[in-house]
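All protein chains of the complex are present and in place, except for one that has been dropped.
Up next, subunit A:
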Amino acid sequence: MFGRLTLGQIPYHNGIVLGAFIFAAGAGLVIMAALTYYRKWGYLIREWITSLDHKKIGVMYIIVGLVMLFRGFIDGVMIRTQQAMADGPHSAGHLQALHGYLPPFHFDQIYSSHGTIMIIFAVTVVLTGFQNIIVPLQIGARDMAFPYLNAVSLWLTAAGAALVMISLFVGDFSHAGWVGIIPLTELPYSPGVGVDYWDWALQLSSLGTTLGALNLITTIVMMRAPGMTWFRMPFFTWASLSTQTIGLTAFPVLGVALALLSSDRYLGTHFYTGGMGGNLMLYTDLFWIWGHPEVYFIILPAWGIMSEVIPVFSEKALFGYTVMVAATLSIAGLSWAVWLHHFFTMGAGPGVNLFFSVSTMLVGIPTGVKVFNWSLTLYRGRLRFETPMLWAIGGLILLLVGGLTGMMLAIPAINYTVHNSVFVIAHFHMMFLVSVYGIFAGMMFWFPKVFGFRLDENSGRKFFIFFSLGTATTFSAMFTLGFMGMTRRLDYLYDPHWQPLLDIEEFGIFLYCVAVFYFFKMIYVSLRDRAKESHGQDVWSTSRTLEWMTLTPVPYYNFAVIPEVHGRDEWASRRESGFEDSGPEEYEDIHLPKSSIAPAVIGALAFGFGFGMTWRIWWMAGLSLLGIIGVVILRSFADQSGIVLSADAVRRMEQKPEGTGIITDHISPPVAELEALS
């Protein structure tokens, strides 16, 4: 009846997992109780769960991503603490572990979930959220090309994230690393459900990302405001276009790599098995053919954010816009030609290694161009060091460290000596942190646009300072440890000489914890003082692109009348030419999509499918799949005409004073104002 699922699979005997469960269940109960007490269930379902508004979908993406970022961070803390405790043969063991406090199997699950979560469910998801919110605004569109599909993408991603989360409390997670080391992920070596959780979680979110990619590309191609030619597009939109091109082409390959693995595990085929004609390198190649473009999938939008933030706080146009566009596109193209540098040591031969070494170094050229262009944007600018700018410049500096160590790793001779060492780990953490710095820059930068009030500058600054101190401390020690020969994924470390550096890393983690405290404080203080911090449409007063032209918080129809675009930085030209307040004289009716519960139902069924497959509860998986097909067919028969907001209603909305709440009625359509389109 329930496949492999029994009560014994709930690991209540493990104190750490039990603690996490109590924390998560308690937090969940508090949230549900609060929703019931304040009678917010209806609001939540009406305004958020069923919403097809790209801004709300973006906000939900970012919330999912930040929750996962927090979970991934806790995993990171646990990894570092284990390693700091488990160095040397005389290191003590606690909680039934021989060394440190985590038994090897548990430790393996933690580093696997840390990687999976941070890459797939935190950074990717948050950046997708930013693109959802900002791209339609920047190109002067009212919504995405396919609002309904957009919601489906969100809920598929959320279903994947939920699978990862539930693996903490029901059964195990994968112990085979975030890359799914083959043949460890094969059934004989991983008979449990951990690998299946990992597999289906990735599969679902990868499907969501692919659908999101085609949606964003269509939006950018088809929905630009009149006058916005390709080379007048704001740079973040270019970054998003390059990113989503990667997303559209790379993620299906991940789907194939994982589907063949599932086929091995469920049907007994021999794609990646050691014997019977399987090929281990086939998996490694397919995975990294997706895996390396994925790296750029998460860094290009972050660079896009930096390219928006730096000009605004330098009070200058972006230096070398055309070259920047070319650089972004060429990085997206090159991302397809470098995957083998992830396994130089696996016997591909000197010719192949040489090709991938050179192609990897080629990536350094457009990246270098970007670094110079940002620096030249800063050069002789009127610089203001507000929090978004701090994060952007922090990202710029990390990019230098990460990029230059990347160039070292591109040389096969060096790569052989540091292969699988924590030097590599420190390198790619530098690069991912560029994405994270980009995310926080974007968060500080656009938060006031979306919600109508600023994030607290004081604690935001402390958040930045402690985060950066943590980065410097942790990873300079990690680079050094890599050179000293420490390899990755060790639950027990044999060399006592590493202890001081491991302690320094642990101290760095402590600094990160302080930073997280200031992050929460920043959110709390900003919410508390939101009335004081509220502002008009252009909070930074030097913003340049279209998104700053709309009301704040952005009304659900984005632009009352679509603006004509005359140049690259339309809003900056209007401000500098004195047309800041020239609103439209006349309004017109606006067509908008109706809300729909179907995407959330599809997400829930997708979760049911993933859970059923993981535990081999065939009826559950089968019914969920049929359910998804049924919902899609039913909806295709339904009336899909949208709603119309009359010109009068638009006028009234536009003339209201600015809202100050987190979610004012500016953001959600007042039901009374709507007339069903016949």
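Assume a residue touches a chain if its C-beta (ideal position, glycine included) is under 8 Å from a C-beta of that chain, and two chains touch if they have at least 3 such contacts; residues count from 1.
We adopt the following convention: contacts and distances are computed from a predicted model.
K.L.:
UniProt names the one chain left off this complex as which of "Nitrite/sulfite reductase", "ABC transporter substrate-binding protein", "Hydrogenase expression/formation protein HypE" or "Cytochrome c oxidase subunit 3"?
P.N.:
In UniProt, the chain excluded from the picture bears the name "Cytochrome c oxidase subunit 3".
K.L.:
Which candidate, A:5, A:137, A:201 or A:217, sits in contact with the chain we can't see?
P.N.:
Among A:5, A:137, A:201 or A:217, only A:217 touches the chain that is not shown.
K.L.:
Based on the whole complex, identify which of A:94, A:591 or A:652 touches the chain you can't see.
P.N.:
A:591
K.L.:
Could you tell me which of A:321, A:343, A:466 or A:498 touches the chain that is not displayed?
P.N.:
Spelled out, the listed residue whose C-beta touches the missing chain is A:321.
K.L.:
What subunit A residues would touch the chain not displayed?
P.N.:
These residues touch the chain not displayed: 145-146, 149, 210-211, 213-215, 217-218, 221-223, 225-227, 248-249, 251-253, 255-257, 260, 263-264, 267-271, 273, 275-279, 282, 285-286, 289, 317-319, 321, 561-564, 566-570, 572-574, 576-577, 579, 582, 584, 586, 588, 591, 629, 633, 636-637, 640.
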